[in-house]
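Taking it in order: structure first as structure tokens, then the write-up.
Every protein chain of the complex appears in place save one, which is left out.
Our next item is chain A:
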Amino acid sequence: MIFARDLVKRFGDFTAVNGIDVEVAPGEAFGFLGPNGAGKSSTMRMISCVSAPTSGELRILGMDPVRDGTRIRARLGVCPQLDHLDPDLTVRENLTTYARYFGLSRAEGRRRADELLDFVQLRDRAGSMVEPLSGGMKRRLTIARAMINEPDIVLLDEPTTGLDPQARHLLWERLFRLKQRGTTLVLTTHYMDEAEQLCDRLVVMDGGKIVAEGSPRSLIETYSTAEVVELRFPDGLDLNADYAAKMSGIGERVDPLPDRVLLYADDGDAALTEVHRRGLTPSSVLVRRSTLEDVFLHLTGRTLVD
């Protein structure tokens, strides 16, 4: 569906995307994970055929985005990072108008609009203007609009950023259904849990480059341990590095952060017992499963959401 080799995007002398290779198979849910400025949106805009690659090879649905942009766009559904709904149209008109851009007949546009309003649970707001909608509703409407042409690939740039947990879960559930119908999903996120919930496969991006690739599980297995112990010390802050030194040898790895020490071990409880045996007395302790956040921390030395 999507094939990119050594893809580069430059803005002036600034390189936003610095030679990435990506391949997405039909029906797959693929994720770009990375911190602010990693180049996720720049990559997504190239894939949506609205921004031309500076160099490298890019093929979408077997076609060249520069030459066949219009034909490719006809088969994509794009949900950009910033919503650009038509603020002076109603919820329903936003969908019917968009259907016409894809050359659909009015009747077909109305039929699909109603179907999609049900799908994203906005039927009761059909006649309302866009402006008073909540952030989550706007996002759902944007996703509905991206699906009006029954696209082969849906591109979602940070679909749930800025939403409350309830709105996020509703969106995830809708996206999950979309995936079950066999639609190829490509999304960007800087939420670990989102990537773990939705993505079959993902790449971790940092500074315009891909630093790791795999399924969420395989990434965790490769770059982290099964469990992580988070330790906080009452006089932490400056001393975390010292505490970490005292724990060396326990588990696989010890990582001092400004506010806590992370101890990577396949058996968290056993590691914790060893910490106590060495006479260390953390003020709080949390043993948890390893997440993509830990993978990211390990790969880049930085936390993901700042």
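As a convention for this text, a contact is a pair of C-beta atoms (placed from the backbone, for glycine too) under 8 Å apart; a residue touches a chain by one contact, two chains touch by 3 or more; residues count from 1.
What we mean here is this: contacts and distances are computed from a predicted model.
*Asks:* Write down which listed name, "(2Fe-2S)-binding protein", "Tryptophan synthase alpha chain", "Transport permease protein" or "Xanthine dehydrogenase", is the UniProt protein name of the chain that is not shown.
*Replies:* Going by UniProt, the chain not displayed is called "Transport permease protein".
*Asks:* Which listed residue (A:Ala25, A:Val50, A:Leu239 or A:Leu286) would be found touching the missing chain in the intact complex?
*Replies:* Of the candidates A:Ala25, A:Val50, A:Leu239 or A:Leu286, A:Val50 is in touch with the missing chain.
*Asks:* Of the listed residues A:Ile20, A:Val78, A:Leu178 or A:Leu292, which contacts the missing chain in the full complex?
*Replies:* Among A:Ile20, A:Val78, A:Leu178 or A:Leu292, only A:Val78 touches the chain that is not shown.
*Asks:* Using the definition of touch stated at the top, determine which of A:Val8, A:Met63, A:Leu89 or A:Ala126 touches the missing chain.
*Replies:* Counting the whole complex, the residue in contact with the absent chain is A:Leu89.
*Asks:* Touching the absent chain: which residues on chain A qualify?
*Replies:* With respect to the unshown chain, the touching residues of chain A are 45, 48, 50-52, 70-71, 73-74, 76, 78, 80, 82, 84-89, 93, 97-98, 100-105, 108, 149-150.
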